[in-house]
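Subset of chains shown; positions unchanged.
By letter and in written order, the chains are A and B; residue numbering begins at 1 in each of them.
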Amino acid sequence: MNSLYGKDLITTQDWSVEELEKTLDLSFEFKANRYDHPLNNCLDRRTFFMFFYNPSVRTRQSFEAAATELGGHAQFLEPKSMRLKSAKTAGETVQDAAEVMSRYAVGIGIRILETALETYGQGDELLREYAQYATIPIVSMAHDRFHPCQGLADVMGYRMHAGKNLKGKKLVQVWAKGALVRSWSSVQESILLNSRLGMDVTLAHPKGYELDPEVIKWCEENAQRSDSTFEIVHDLEEAYKDADIVYSRNWMTSNFYDYVAKDNVDGAKSKEIQLASKYDDWICNKEWMSMTNNALFTHCGPVDRNAEVTDEVCDGPRSIVYDVAENRLHVQKAIMALTMGKQ
Amino acid sequence: MNSLYGKDLITTQDWSVEELEKTLDLSFEFKANRYDHPLNNCLDRRTFFMFFYNPSVRTRQSFEAAATELGGHAQFLEPKSMRLKSAKTAGETVQDAAEVMSRYAVGIGIRILETALETYGQGDELLREYAQYATIPIVSMAHDRFHPCQGLADVMGYRMHAGKNLKGKKLVQVWAKGALVRSWSSVQESILLNSRLGMDVTLAHPKGYELDPEVIKWCEENAQRSDSTFEIVHDLEEAYKDADIVYSRNWMTSNFYDYVAKDNVDGAKSKEIQLASKYDDWICNKEWMSMTNNALFTHCGPVDRNAEVTDEVCDGPRSIVYDVAENRLHVQKAIMALTMGKQ
């Protein structure tokens, strides 16, 4: 039995570098042998539950395909039809739900983002509560704090296009304008994981777009341990200069939850969209890219074209967005095979 | 070909005791050999349709997992997107729907409960209309009158924890307060099936919570035939005294449909919740359990904790709720294998 069997994946920060490398290795193997790998039947007739508190197409498609390719089946579940107990309503406790689901399935994926929550961190708490009671692995399919599968898919893409040794290469994680009011999850996972694996990470955003302070502290510690650098800048020139990889993506401010509380989700989104629209320069375009070290362009998708990035860059020869999207499949197969595949 | 092949399961009352025992035997075999039983590929590439007129998480999870574990696939269908003919609207007849579905699949599960119906019994009629036209088995996934899969999962749990010979043991089916306004289906199936299989069944509820008179009459006949007893009491002491198994669960009054007609579903639920809240003693707790013969505690789930049962009892050493929930999977696999598996 491998050491990852039974392990939850709520953020890559919870796993050792060795465990992450093992997962990436298997992801590359699955990519090379899509339907013919020895582990390719490791979910044979097993069930994986996918809980979508928030909808998603990409994540659902790639997780369901991953289970199918391993011989299993992923059930698409929307908790709106689930009578879970809450402060206001009678229903089932997370304990009971998790205990029972553990009897039916080999793993549970959960997606829960800002618009389904009242405060930042609630989603992470819910995943950890499920993990406490479930006797099968809980895998984040993106939640308010983290998005481990995206983080691993990113790294896989960088290694495909920039080589396995990324030590000393500069990743700039740069905020972008846009009207989609994005979650922090992919961005936080990216800076955590890449600072951990030894890249020099630059986080760039306008003032007011600060991320989770605890995540920032972990990034600093990660960089120190991996003998790399982590810095935060508010200037685009500084950000793009000599970058090897550019990851341009919009995200919301930390005030989003307050806006929702005062107004509602739609009101909060309007406020965020209005605010973001002021930063006209914050788009990844040919001019900014010309300052880099012929950088790769990456994005977790879906791309908000001509807001987060111009068509020219997104469709250009250094764009790896489709490969990164594909990698979600390989990475998720590897996670499933290692944490819940038959032994 | 086995005798159950092609048979509908709308209530266990429609099957012979021998057929039920055969199903339970196979359920235990599937439990012992979850992925390795000789029948474990008996739905190989076959389709089972699940029609959820009412939503459910547990039932959907366990049926879909059951089909997957047998090598088949259960399609999750919600009839809101189905243009069925009704008194008011043009659409497809049940005849046409059932005939065509019989061409695509090997079986059809249907769930339809109070809130989708106008009068008690309509759900049962719909299942029997489907059964009339379909050339493949119809299986109840809980309807207004019955819940055969739950009934069999209950019995399997009792046998796991109290031995196969339950003759003369006392099952108390006791009403409980709570805010979930439950269907009669699980409760009626339980008293029918256990009176049939020879337990001494005591049905306990406050006056006003009477169940379907025809079901009560069948329970009396079942008890007579199986040389056991069936009684109805309105007193908790009498109910719990010397019980071997306690099944505490809320259910609605027979006025629910009238309340819906006068008001609407939400109004009817409010009325039922208000009414149920008066019976403060009707909760399964340590004190009541101390009067029993060290009884097992069971419930079909999802449990409304601290209304139907205290945490102390539900999490205590005599609680079998998670095992019973798990048994849904094994029982449903056995039903599918016997009634629609390849021969």
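In this section, a residue touches a chain if its C-beta (ideal position, glycine included) is under 8 Å from a C-beta of that chain, and two chains touch if they have at least 3 such contacts.
If you're wondering where the values come from, they're calculated on a predicted model, not measured in any experiment.
Participant: Please state how many copies of the single repeated sequence make up the complete complex in this structure file, given that 2 appear here.
Facilitator: Whole-complex copy count for this file comes out at 3.
Quick note on the criterion: only the chains that are shown with their structure count from here on.
Participant: Indicate the whole-number Å distance between the mean C-alpha point of chain A and the mean C-alpha point of chain B.
Facilitator: Using C-alpha averages as centres, the distance is 41 Å.
Participant: Could you list, by residue number, the parts of chain B that touch chain A in their complex?
Facilitator: So the residues of chain B touching chain A come out as 35, 40, 55-58, 60-62, 64-65, 68-71, 73, 76, 178-180, 301-305, 307, 321-322, 325-326, 329.
Participant: Of all residues in chain A, which touch chain B in the complex?
Facilitator: So the residues of chain A touching chain B come out as 44-47, 49, 72-73, 75-77, 79, 81-83, 85, 89-93, 96-97, 99-101, 103-105, 342.
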